[in-house]
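A protein chain is absent from this complex, but the other protein chains hold their places.
When the chains are written out, they are named A and B in that same order, and each has its own residue count from 1.
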Amino acid sequence: MLSLTCPCCGITAEETEFAPGGEAHLKRFGPGSSDEAFEGYLFARKNPKGVHFERWRHAYGCGKWFLAARCTATLEVFGTYPAQTTQPPAELIAKIKAKRPEWEGWA
Amino acid sequence: MSTRLAKGGRLIDRAKPLNFTFNGKPMRGFAGDTLASALLGAGQVMVGRSFKYHRPRGIVASGAEEPNALVGLGRNARFEPDQRTTTTELFEGAETRSQNHWPSLDFDIGEINDRLYKFFPAGFYYKTFMAPRAAWKHLFEPIIRKSAGLGGVPKEADPDRYEQAYAHCDVLVAGGGVAGLAAALREGRAGKRVWLVEQSAHWGGRTPVDDGQIDGVEAEDWIAAALEELESLANVTMRTRFMAAGLYDHGYVIGYESVADATPGDGRPRHRLWRIRAGLTITATGAIERPLAFAGNDVPGVMLASAVRDYIVNWAVSPGDRTVIVTNNDDAYRTALALLDAGLTVPTIVDAREETHGALPQEVKARGVRVLEGRGIARVLGRSRVTGVEICAQAGEGGAVETIACDCVAMSGGWSPVVHLWSHCGGKLIWDEPRAMFRPDPSRPPTGADGAAMATVAGAANGDLTLAETMAGFGIGACSHDEAALAPVWMMPAGATDALRYKAFLDFQNDVKVSDVQLAAREGYTSVEHTKRYTTLGMATDQGKLSNINGLAVLSDALGQPIPATGTTTFRPPYTPISLGAITGEARGDLFQPLRRTPIQSWHEAQGAHWEPVGHWRRPYCYPRKGESHSDAVGREITNTRKNVGMLDASTLGKIVVKGPDAGRFLDMLYTNMMSTLPVGKCRYGLMCNENGFLMDDGVVARLSEDMWLCHTTSGGADRIHGWMEDWLQCEWWDWKVYVANLTEQFAQIAVVGPKARALLERLGGMDVSKEALPFMHWAEGKLGDFDARIFRISFSGELSYEIAVPASQGLALWETLMAEGEALGVMPYGTEALHVMRAEKGFIMIGDETDGTVIPQDLGLSWAISKKKADFLGKRAQERSHMTDPNRWKLVGLETLDGSVIPDGSHAPAEGYNANGQRNTQGRVTSTYYSPTIGKGIALGLVLNGPDRMGEVIEFTGEGETQIKARIVETCFYDKEGEKQDV
């Protein structure tokens, strides 16, 4: 039972208040994109055993989507941040790097 | 014979006798007894039968680790199987029954298994019962199932209720022994919000049974003072009969509180399940004594040494008159002292160690007890009760050197910390060689949301077995007898013969012996998990609390590797079993799931509607009249709607407002067709696809103003589509100026349908609903009678139809007004089934029937609703993929049976031949199929390979059983093909 902090309303709440939404920072490919790019957008997932950037919605709270950096092997949550961005905040990446020197980084 | 002592018993109240029965026999105990102490006090030593061999079994332990003494408790609807007597408090009128025997506890047919034990070693069933093939299911398995199982089967629904609650704290202290009390004091004094929970009814753990002083006073006095101070701290919450059942991720702890177990039917919840979010959990969960593995260590009367003294000191119960103590450590000598203090006889102490110089042995010897050093028990004599023991050299093979008569054996193989909570969520263990135990590794704790430790450990749970060690952890002075080191003993005697090893039990309930673990090792089941699963070691209801360490030590020995190389099996929650009722809580029957009600629900209920669950809604399927079948009711509702006027409660329909400067652009991305061009005042049917191109929802969109649209969704889809819109707005097009709101429950919506619909509305007066003022696919706002209404001229039935939306609070009044005014016009309500049939007669698709998550709009003849002009919309790219543009897709057609019958639901159309996997080829399937009272015969919609190109062709469909039904491919619309009726 995870505990997450919504960066939009600031509330720390039970997992049951949130809805998970899969990998974050996927780039949408629409008409005109290659088959490969479109397939990658819809299906190919990093699914790492380790640091994972992912989407959550505060579904039974403020209703906002947000993003989280979380370790899938320990469930440690490094941080959450608003969804309106195409990449994780630099300070969050630095924080993870400091905690996990062996982490290959966000790409 | 066990019996109640005349004096003593720190937990019982002799002034309050309690009556109970065991297998129908009346017995008596006292308030403060457990079922186990009461049974022993009443002289009942044998209390059950083991799982596999049906061997007689008695009480071994005095706490949560008890593997044998499980009973059926209560009767009828309050019967509960597998109740652990050692942790169940005695109450007046308790009815208990022993388990796993037939016909009786004393004479059990199943005992034949024990006589044939040589044929039933670990895993024998994997090697046998294979021929003939059908014999497993029909012969062997039924016998095994019948003789296995354990408890009886409850026969009735549970009449008790259960409660669930939340708690939040900085520190949860699990365990109310002296370590837990000290931890709670430390944290409480520091101002933390503390929860201190203890699984039993008593504080102080086992320290009061043993000896010692804390902080210069007797331990019991220190405990009393600690409790007094804790109770005075407002920031400390204390609960007994409250088990921390499991530690889960991010400091989530499940607590299990017994509230009314001992007062059945008193109206309070029987159990309470707590969900606790703790900043830190301190596991002060104590330790469990290990049995010793010698032949006959399972005979009733053989008990843990600590349990023997618990029964004497706590409950004034003597487990036997003559107790032989067998041990590898000093602690068990405390049991000798307790026995002697109670005036009982200790004929001999058998100590596996070569030397016994500790303070406790010295004191016991000084009281005249004979101590045999370097000795072990070769075998226990007796079958349903200990009658004596044969003594042998611990180093030898079990040759008896002496036989000692006794009626109780107190055994101690050392202690194992209770590491369950620590381990549930990833805390690791280390092997402590000098003390022969696994204990928590402080450098590898379970970690929480912030990556830091979310648990620490205190007291015996940390391996600090003596009082001094435990209290030193809190900087508090304490003393008790010094204890000399134990000598690990995993088998007694060390070189026990095969015959002895086949009777030396590790897991008492599941009948796993030393020989079984050794067999597993020999056969290559060398992982501790393999051994566990092959032998069933540790898989009984005690989950290996007594057996695991001994078992893996035997395994390590068999493999010739150190114990830490073998490791442990995984500790999984709960610590002891918790009731499914508590996990369920109040969510039963009417409260099982929330019920969404439309504003008109009470009217439907009063009419005796037959319900259809739709999501969390419950919609009227039809309104059967007295003596009318459901299908007759549906037919009547359809006919009346098509002839006169019908009314449908459409309030469940999704209603989502989309507003803002970019709302049109946004809807153009969401819908396959163009919504930005919809004029204000008009309605347009639209389709939504997911990014895979599949059709996911449909509905009518109305443009309310220049920058505001109202999107109708399916009843089941409203929340999903609202979430879908928010997803795209927040995560992809966050710079678009659009606001969406789900107003589904803010409005009641009533469909008034049929040729007399306009006449009905006109009877209410008010706004002009004529064809000219409110044409088909338009909407208007105004006063309908006294109601503020928004009326949509849309039709899902093909009839003249008005959908009237009013504020939810006005829904019932409008419905009742319309019903009253419509009486003269023959108005009747209709339900979801009539709705389905009428839309199928028109060839309108239904999301979930014509679609199933694999269907694209192009399959359904809906290409007209897919914009060719738009550069992009959700699903467009996906629909360009090769499988989607395949010319050989199944496409929607109408189907008319040649004989007028109804094609069964789900019917498929076989094609010629078989595929590479031997499956019959298919060329289509039915998606909707009904008897049409309007047409007077069966109609269907279906997806058929190249269907629209095959009009008039007759193909076969699977009927009931092995039959086939011939149907002609026709157009999808069966009724009013020109659409004249809806546009009048």
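Just so we're on the same page, a contact is a pair of C-beta atoms (placed from the backbone, for glycine too) under 8 Å apart; a residue touches a chain by one contact, two chains touch by 3 or more.
In this text, contacts and distances are computed from a predicted model.
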Name check vs UniProt for the chain missing from the figure, options "LysM peptidoglycan-binding domain-containing protein", "Sarcosine oxidase subunit beta", "Ferritin-like domain-containing protein" or "Integral membrane protein", returns "Sarcosine oxidase subunit beta"
Out of B:S62, B:N113, B:T598 or B:T958, which is the one that touches the chain we can't see? B:T958
Among B:K127, B:H357, B:K626 or B:K869, contact with the omitted chain is made only by B:K127
In the whole complex, not just what's shown, which of B:R275, B:K428, B:K870 or B:R968 touches the removed chain? B:R275
Note that chain B touches the absent chain at residues 51, 78-82, 118-119, 121, 124-131, 133, 136-137, 141, 144-146, 148-158, 160, 246, 248-249, 252, 254, 275, 425-426, 498-499, 502, 515, 519, 522-527, 529-530, 533-534, 536, 539, 541, 543, 570, 572-574, 577-581, 583-585, 587-590, 592-593, 595, 612-614, 621, 692-693, 848-849, 852-854, 878, 881-884, 904-908, 910, 915-920, 922, 925, 958, 962
For the chain that got dropped from the picture, name the residues of chain A it touches. 1-2, 15-16, 19-20, 22-23, 35-36, 38-40, 42-49, 52, 54, 70, 72-75
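Rule of thumb we're sticking to: only the chains that are shown with their structure count from here on.
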Cα-centroid distance, chain A relative to chain B, in whole angstrom: 29
In the complex, chain A touches chain B at residues 1-3, 14, 19, 21, 28-33, 35, 38, 42, 55, 57, 59, 63-65, 71, 74-78, 83-84, 99
In their complex, what parts of chain B are in touch with chain A? 248-252, 275, 277, 426, 447-451, 691-692, 723, 726-727, 730-732, 734, 871-872, 876-878, 880-881
